[in-house]
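Here the complex is missing a single protein chain, while all its other protein chains stay put.
== subunit A ==
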Amino acid sequence: MATGDTVLSDDSLIRRPEGLGIALTVPWYRSLWLSSVSGIAVSVEGREIPSDDLRVELGERTYRVDELREQWDVLWFIQDRLVVVVPLDEPPAEGQEVDVEVTVDLRLPYMQIAPTTYVTNHASNRRSLVAHGGPR
């Protein structure tokens, strides 16, 4: 995957007590304000997870997906991972492969086309990855 379409990496899946954590890379070449994230969509084993059920963690802070667009003063630094927490009845077992698809839509805040209109980027990855780490 290249700079503009990399969302998942080999170690993206983290076992969590609530289910699954998915660590996302910024699908762009620079850091972006969290307000640049227009949407995040997640499917696990082909089942789409309602956006309201997702929680998004950056460092110590947690957001709902629809709260991200208000975070204009929080920088998603390019070397940091945004962890999307997906609730699952059964967290995956250690070493279990899980099929996940994640789509991130961005609005690029420095590429203005017209007033309040900006170039967008749509990045979607589907991969089967091994979940690691242990739910506490």
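By our rule, contacts are C-beta pairs under 8 Å (C-beta built on N, C-alpha and C of every residue); 3 or more make two chains touch, one makes a residue touch a chain; residues count from 1.
We take it that contacts and distances are computed from a predicted model.
The chain not displayed here is annotated in its UniProt record as "Xylose isomerase-like TIM barrel", chosen from "ATP-binding cassette domain-containing protein", "Sugar ABC transporter permease", "Xylose isomerase-like TIM barrel" or "Phenylacetate-CoA oxygenase subunit PaaJ".
Where subunit A meets the omitted chain, the residues involved are 1-6, 9, 25-26, 29-33, 35-36, 69-70, 72, 75, 77-79, 107-110, 112, 115-116, 118, 121-123.
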